[in-house]
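Every protein chain except one is present and positioned as in the full complex.
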Amino acid sequence: MTTETLIWLIPLPPILAFFLIVLLTNKSKTLSHTVGVGAAFLSWVVSMFVFVRALGVEHLGEEPFTSSINWLPTGNTWLKIGVLIDPLGAAVLFFVSITILMIFLYSVGYHNFGQPAGDHDRKGLPPHGATVEEHGHKHVVPSVEPMYSRFFAFLALFAFGMYVLVVSDNLLTMFVGWEIMGLCSYLLIGFWYGKESARNAAIKAFMTTRIGDVFMLLGIAFLYSATGTLTFREIFREETLHALASVPSIWGFSTAGIIALLLFIGTVGKSAQFPLHVWLPDAMEGPTPVSAMIHAATMVSAGVYAVIRMFPLLSLDPKTMSVVAFIGAFTALFAATIAVAQNDIKRVLAYSTISQLGFMIAALGVGAYIAAVFHLITHAFFKALLFLGSGSVIHGMEHGVLHTGNHDVDPQDMFNMGGLKNKMPITFWTFLIGGFALSGFPIITAGFWSKDEIFADAFANGHIVVFITLATAAFLTAFYTMRQITLTFLGEPRTKEAEHAQETPWTMTTPLVILAFFAVTYGWVGIPEHFPALGGLVPNWFHEFVGGTLAEHPEVIEFSWIPLLTSLVVALGGLTLGYFVYRNVNSPAEDRLQIPVLKNKWYFDEIYDFLFVKPATWFAETFVYKWMDKGVIDGVLHIFGPITQGLGTIIRNYIDLPIINRLIGDGSADVTYWFGGKLRAVQTGRVQQYLIFALVTFVAIGAVLFAFGLLA
Amino acid sequence: MTGEQIIFLVVALFTLGSGFMVVTTGNLVHAALWLVSTLFGVAVTYALLNASFLAVVQVVVYIGAIAILFIFAVMLTRKDMRDQGPQMNKNWWIGALLAVMTFGGLVALLQGWSGLSKTVSAIPTGFDAVTELGTELVSPAGYVLPFEVASVLLVAALVGAVYVAFNRK
Partner (left out) sequence: MVPLSWYLIFAAALFSIGLFGVLSRRNAVAILLGIELMLNAVNINLAAFWRYGNVMDMTGQVFAIIVFAVAAAEVSVGLALVISVYRRRNTVVADEIDMMKW
């Protein structure tokens, strides 16, 4: 089987799993998770196969694995769709497949497979525990999720969407995968649909990303009308790019610039950049594997991947690049400021994701292609690790909540935790590795290498403002990460629930370990050549490999001490400061960073509500529903009714009854009756009269015949 | 005028006159008796026509049985010994008119026929009409079937008449 065929097959297992679970195995939890995990595993195996083969190809960038089919007839030509694995695709495929597999495996334990059904668990609400009798002693244990199979079905659909996006060779199928993931984010964020907050969060996520999607679709349409094709390799041909760059468009951008800008707005929505960032923190309403899936492995990465893909187009217009860089850097700093004031363990990670995505976008904006891809991949690993780890922590805390029976305690609030290092060791160590990777702890974490490369690129190309912004954001990142670790794991347990926390089962801790491995080692495939001491020991495989995707191989950055020192200072400084400040803070009241503006996310939700949501609701409820629908349309209909009725009554009373019923109907009957009455008189019953009649007739006929000469 | 013609005229007038009296007289018994005379005239006519058997049968059957039957019927259907009311019904003139027209019509029809003034041809010698009639009536090549059917008809009439007029008291 050729590699191209294998690439076509990669998205197949998850979609088959989706249909199988929905149609057949819905009732059986075991079958459903077997199908789901099996499909993820199968896709991972095939992806690894393709990846290994891709590694073996020289100059994969010039001759990627590609295969396409004629799909939509458009006049004399065809719109083609197909698959493409070039170096970028191979690298992305690697991390996507493994993180998806880890999340699937994690979900088995997260949803408490094997546990009894809950006391009063209902579909649509999170499970609340089951009472079990053990040695005559009752206690409450975690219960299994009632909608277990449905979760795996949605997760499989999500995986399908991501795989389609990654392997596609054209904007159309990429957009298809994009939208499928948008749908799944709605379905999964609103998984526990019984909670109103989850329902609202799902709608918010869908609507906000949709705004971005509309602009992206405009960009795709514009691109198609300008070039007549949507296939990447055809768009990125010299001539096409040149043509797009030279045609000017509105506001001083070139055509290429406008197209790239429109496509970028799609990423702003999907990757939760400012100003469309509001949905991501609310998306924490979904189960933790969903948060990991959406905010680390797949969906937000898809946004950055889209920009990376369109980089050749994007880099043609310096104005667009500036917009991109600005938004990226601003978002990075903006989100980091909010993260330091959050108390929910998942919210911190959510804002952290927004911030790190800002890093990647900013990197692309300054032209640091390799750095952005590198950071995307390492971020996927350690962010997935952190989210799954936080899920593990919450699970442990819930165990404590069920033990004490005190349901007023929020298991996600960091100020209720503390000292979990001893209660949940595996979770602690893996979370620590992830947190250090996020902060950019030097040498031994992957985050260091990717972040450092971004700094180096930004500094070397002279984008000092971006450099300083990103550095500040990195400092805040390290700070709030250490805050998080300190509050959660270190010190003493602050509540009874934390005291009774327990480590989670192997299905949850194994993925943590595997991801931690990658969070540590992946950085070493991209060590820059000119790095002091370590550079050159291991070839910078990443730069060589991924760099081959672009037509012009990116140059190797000259080493400079300033970015390196900056990144060391911000990372280590932030971590230390965070530890020292927070090891003695035990409640929100003592936390001096609980500034209202930061805690309330700079009041953006309130602003958007006032500016957009309320007018839209008014428009829908009052204008469209009350005035137009009920007033105008129903009003017209209500005129028709009485008119028809009146008309009917007139016809009945003036035409039907007198004319048709009486005149024609009764009239003809009366006439016939009258005639009959008159004719009856003939039949007298007297024989002689009959004879006379007969003879008269006989004679008359005889006379007539005689007169006509017919008688002899 | 030959003797035959005179005899014929007398007989014809006698018969027609009797017939006229049959249909106009008020007294029903008289009418029946006038019928007898009419039938007798008809018998003589048969004799004139050399249909001797028919003449005898006419007298025996018609006068001897049928006319007697009529008299019986008249007797049996009298309310009292006097006749009541007029014997002609309301529209007798239509009947008269029709009778005249029928006669006229028949005569007019006859005028167009060529064989009207035929004269009688002599009976061949040795031809016995009665024997010949008898043979014809019973020979299979002849008229035995109508003869037998007529006898069945008479049986049916007999049974029917008895049944209809049966007095079920």
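When the chains are written out, they are named A and B in that same order, and each has its own residue count from 1.
Note that a contact is a pair of C-beta atoms (placed from the backbone, for glycine too) under 8 Å apart; a residue touches a chain by one contact, two chains touch by 3 or more.
Just so it is clear, the model here is predicted, and its values are computed rather than measured.
One chain is not displayed; in the complete assembly it touches the shown chains A, B.
The missing chain lies against subunit B, touching residues 2, 4-5, 8, 12, 15-16, 19-20, 22-23, 28, 31-32, 35, 38-39, 42, 45-46, 48-51, 53-54, 57-58, 61-62, 65-66, 69-70, 72-74, 76-77, 79, 85-92, 94-96, 98-100, 102-103, 106-107, 110, 115-121, 123-124, 127, 129, 132-133, 136-137, 142-143, 146-147, 150-151, 153-154, 156-158, 160-162, 164-165, 167. Even with one chain removed from view, subunit A keeps its contact list with that chain: residues 680, 683-688, 691-692, 695.
Please note the rule applied: only the chains that are shown with their structure count from here on.
Considering their complex, residues 688-689, 692, 695-696, 699, 702, 706, 711-712 of subunit A touch subunit B. Listed in rising order, the residues of subunit B touching subunit A in the complex are 89, 91, 94-95, 98, 101-102, 105, 108-109, 112.
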